[in-house]
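Dropping the structure in here first, questions after.
With one protein chain withheld, the remaining protein chains of the complex are depicted in position.
Going in written order, the chains are labelled A and B, and every chain counts its residues from 1.
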Amino acid sequence: MSATIPLKVKNMPDGGTIGGGVKAIGYEILSHLEKLRSSGEAAAIDMRSLPMAPEEYQGLMDMLGQGELDLTIEIDGPTHVRETAYAGVWWIQHKDRHDQVLSEYIEINHVPEFLSAQDDQITAAIDILGERLKGAS
Amino acid sequence: MSILEFSRGPMLHFALIVFVFGVLWRLTATFLLGFRQRRSEPRVTKGQAMAGGATVLGMRSWPHKEFIGRTAFGEAVGYGYHIGLFTIVLLGAPHVLFWQNLFGFSAPWWPTLPGGLITFISILTVMLMLIATIRRVGHPVLRRISNFDDYFTLVILYALMLTGLMTVLGIGGRYEYILAAHIISFNALLIWFPFSKLMHAFYIFPSRFLNGYMHAKKGAAK
Partner (left out) sequence: MSNKNPRNQQPTIGEVMDQAGVGRRQFMKYCAGITAMMAMPPLSTAAFARDLRAARRPSVIYMPFQECTGCLESLTRSFAPALENLMFNTISLDYNHTLQAAAGEAAEAARHAAMEENFGEYVLICDGSLPTKINGAYGTSDGHTFLQQLEEAAEGAAAIVAVGSCAAFGGVAAAYPNPTGAVGVADLVKDRPIINVPGCPPMPEVMTGVLVSFLASGVPALDKHLRPKAFFGDTIHDRCYRRRFYDRGLFAKSFDDEGARNGWCLYELGCRGPTTYNACATIKWNGGASWPVEAGHGCIGCSEPNFWDQGGFYEPLTAKLFKERGQAAAAAAAGVAVGAAAAYGARRRQKKLAGDAE
């Protein structure tokens, strides 16, 4: 993607008031982003390991904002994959069928790991497609 | 019994009893020694002598004009870490809780300082203690009047300060072990206290006062 094509950011936070705890997480995300750019190393921050009061959680959500993508995938309960206002920073939340949060994390990656195909699956796909093509000769 | 339970159970218990016993032993022994009979005529009234005592108490607690250049730094460092220690012990939230629980009273009015500030003061205090230690070792006169007593007290004090900081900062191991080490250092301080120069806490002001009182009585005060 060329840098000249701007990403459509739906809700860019104004940055007016960022609380202390939220700021610390912000800096952690920032350092991960810099690492992603320099070495391609992805990272993730588990939200549930951070003791946060509801207002801090809201503060973090406000700081992250809303980027171009906002996906809801139905896999045995909804999974939300949201691009934040900062490219490369994703907010991912898995819920079960009863709307209980299974896990929630911020991933700093080009594409969330959850969405990309895994090697063993690709190996299986090669076999299956190969068989299909042979069979369809 | 875990080490933490031991440190704040039987060991604390023992240390407190030794402390109370030892301090009272030494204070009683000192004050019952009595005074040598003064044969000279009192030059001032009893009230004036008392005032003289109070004056010396105040004067000795401040650098003398004559030597201020040489002693001010040492005294400032000394005051600094003493004030630091008292602030930590009397205004740090966990310590206030400890005193209340130890003596079994509730004091909602007792003020505490924010933990971050106490941590900052602690670090500052340790630094001042380091300066005082270096000065003690480096200064030719101070070195000569220092003995095992002074250094052992310092070792306990450093252990107390460092374990306390480690507890708060969560470094060096599991919380309960570090906390136990902190309490054991405190117990060691209590046991060592009555038999060491730490007794200056009780002697320093009465002795200054008495000095001034005697001199005033003899008419030797200025």
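Please note the rule applied: a residue touches a chain if its C-beta (ideal position, glycine included) is under 8 Å from a C-beta of that chain, and two chains touch if they have at least 3 such contacts.
Nothing here was measured: the structure is a model prediction, and the numbers come from that model.
Only one of the listed residues, B:R8, B:H182 or B:K217, touches the absent chain: B:R8.
Of the residues in chain B, those that touch the hidden partner chain are 4, 8-9, 12-13, 16-18, 20-34, 93, 96-98, 101-104, 106, 108, 112-116, 170, 175-176, 179. The chain not shown here touches chain A at positions 42-46, 48-49, 51-53, 73, 75-77, 79, 94, 96, 98, 100-105, 107, 109, 113-114, 118, 120-121.
Simple rule for what comes next: only the chains that are shown with their structure count from here on.
Between chain A and chain B the centroid-to-centroid distance comes to 57 Å (mean Cα coordinates, whole Å).
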